[in-house]
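Notes for the one structure printed next.
A selection of the complex's chains, in situ.
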Amino acid sequence: MSVTNIKAHSELTHSRKPGHSMPGELFGRHDVFETDVDVFFHKHWILVGVTADVPEPGDVSTVDIGKASILILRDDDDNIRTYRNVCRHRGARLKDAGKSTVGMLVCPYHQWTYELDGSLKHTTHMGIDFDRSCRGLIPVKTRIVGTHIFVCLSGDAPADIDILEETMDPRFAPYDLTRTKIAHEAEIIENGNWKLVIENNRECYHCGATHPELTASFLPEDFGFCPQGLSEESQRELDAYHARNAANVSSWEKDGLICNAFERLDPDAATSFRTQRLVIAGNGESQTMDTRVASKKLFGELQRRDLGDVHMWTHNSWTHVMSDHAVISYIIPLAPDKTLVRTKWLVHQDAVEGVDYDLKTLTEVWAATNSQDASLVAINYRGTQDPAYEPGPFSPFTETYVELFAQWYTARLTAHGI
Amino acid sequence: MSVTNIKAHSELTHSRKPGHSMPGELFGRHDVFETDVDVFFHKHWILVGVTADVPEPGDVSTVDIGKASILILRDDDDNIRTYRNVCRHRGARLKDAGKSTVGMLVCPYHQWTYELDGSLKHTTHMGIDFDRSCRGLIPVKTRIVGTHIFVCLSGDAPADIDILEETMDPRFAPYDLTRTKIAHEAEIIENGNWKLVIENNRECYHCGATHPELTASFLPEDFGFCPQGLSEESQRELDAYHARNAANVSSWEKDGLICNAFERLDPDAATSFRTQRLVIAGNGESQTMDTRVASKKLFGELQRRDLGDVHMWTHNSWTHVMSDHAVISYIIPLAPDKTLVRTKWLVHQDAVEGVDYDLKTLTEVWAATNSQDASLVAINYRGTQDPAYEPGPFSPFTETYVELFAQWYTARLTAHGI
């Protein structure tokens, strides 16, 4: 392939036929990946953690986002603050990825010392005229929604994070998600491009044959189905699905709970997201194998177990909040063919493992689901890199959110001059 | 190295001095590698397997060829069929590399289901108007010669595969190679460019000091020697070599066996190959340590053990067929400095391990030889990437096939507009 043959990124996005999967080069090319990271992970709001990552003042959670790294910390006034993890001297990382507790932030290289408010407090050997005031840590734009910590690494952060916040705050409010703890977290490095990870998450066309654990509690119909030519039995099941949904919504709304779907997935939305209160199948309580709560200690002051699943999608995350626990996953692209998926299981901060909840029961559904999806993403990625791959047609019934993601992807690149 | 300094691929090939090894950049550069894969492994016929890879209807052998992957399968009518291993929906791999048995080919992602004839049989959620007829698996051009499965991934497959077929079919015929089984297979990833692997295979100048197992049965003189200034003893050995060859050829021809060398290695040949019936040294039967057959069950209905070695070279393979077993190796380039060598040992399909043959006796010669060659290719590769490397002179007696390969390489690139 000579230099002159290489298609521009925009040529690739615009060559996509509506209703069809993306060209393979959008997944595999290094230059496309670099642009993706810059546009979608530096210039948009991304989910990078939860408030329970830093439960106490002085707690620090260091999150690497590709070559970037941020420090999430709780200061002495209980405010969450975020900084770029780069010393203002010669650039050393202040903290390795992971969690720790500090009084001040001391660079391991030459002991430049920063307060938790980011100001540079102390340096040796810099001379008496050295001006520390302009050498504080670089703050990161941050917005906390429920327990979710969103950041934007760019100075020019999209303003429509307000819409996400206004939409989600009242939906999360009954759960009091800042009074939670992390019962478990897990990481998978999936062998595929980040867009394939998101595409995989945006449809449940694959769920029936792949996710026996998830589909115990999940209704694939929530994300589309083909209504044509249904058998009598299928039609009966569909009617039951609709009836059950209607009954649940009616009951929840009586309790003042917001249920309706809200989508902001259109090309104009910088901060795209979707939310809805979904019905849990079976016993109707939680995303577990027996569809009952995994934690007896419900969130906040909740009394009712069957609150369904408040789901939220953003372009780098998926969240499910039930009455007893929440599962929050976010992705960080590592390479064209490597994507980190980090998942946190939250329970009430006073819930006690072995008493209120059993860890295996709590985690087994999404641990299995994420692992199954990782396999699918890997075979999808490898296939799209085959010279024989041609983009194929999406199902008009079950893959509409994949199509919307592809449209949004193109539009956001265009909005950033790509 | 600035962009403007980079020599064109053709400039590199044409800078090679006749009779000298290739410039190091032809082995090490990524862009050269990409072009090589495209020209020599997608646009030429390559060996990718044997009929015994899929002995029964429904058997599938999946072969990765760099980023490409193909499905070799035997259909219900006992025909061997090959397809690109890419689902026509969103591109997922239908099968991981390796072997399996299926009734139909079901994509693991969304269960699109293909018949063994490649047609798309079944999809859910695509709507009643969805036209499956244009979404069958993409077939691969395939030619079976003896037991060898050759494919060409390009639509524009070179027609001169006919010559290889016409030449080899009568030579392989007495061995009935479709009635064989794979007694053993092995893979080595050699740490060198694919062209160095082939160069290594095209001369036996290195055999004497490197391959004690192979030279038990192999006559290095078959691939050239310097006739000048021979000692009296060497001259006697050479006379004995010629006499033995003549006696063997005469005996074989009496039995109607084709013996003569046939070479199609010239620059105009797209499908280059060489064949000859070579004399086996020692007891004259087979490429084993004691030069006797490794399998008492001879191929087909053969009665005679001393049939020599019907060898065949192509630009990605080497084959040795003896009366009792065949050894077939082919290469797949993985990276500029990584080449997969896959070797299969075939015996009569009714031969029984432990009764008719001993696996160690059968495999030890070429297992050792391939491993020894891997070491040589690795030190050769690393040396050619040293800034101090300058192409050196080939032996005019023992490296003529290396020179012919280099000429062919240049010519084929030119033929493809490189």
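Letters A and B mark the chains as written, and numbering starts fresh at 1 in each.
The rule is simple: contacts are C-beta pairs under 8 Å (C-beta built on N, C-alpha and C of every residue); 3 or more make two chains touch, one makes a residue touch a chain.
Since this is a predicted model, take the numbers as computed values, not measurements.
Undergrad: How many copies of the chain make up the whole complex, given that 2 are shown?
TA: The complex in this structure file totals 3 copies.
By definition in this document, only the chains that are shown with their structure count from here on.
Undergrad: CA centre of chain A versus CA centre of chain B: separation in Å?
TA: 48
Undergrad: So in the complex, the part of chain B that touches chain A is made up of which residues?
TA: Per the stated touch rule, the residues are 3, 31, 34-35, 38, 42, 67-69, 84-93, 96, 108-111, 124-128, 130, 135, 138, 153.
Undergrad: Quick check on the complex: what are the chain A residues that touch chain B?
TA: Interface residues on the chain A side: 1-3, 21, 24, 199, 205-206, 209-210, 224-226, 228-229, 375-376, 379-380, 382-398.
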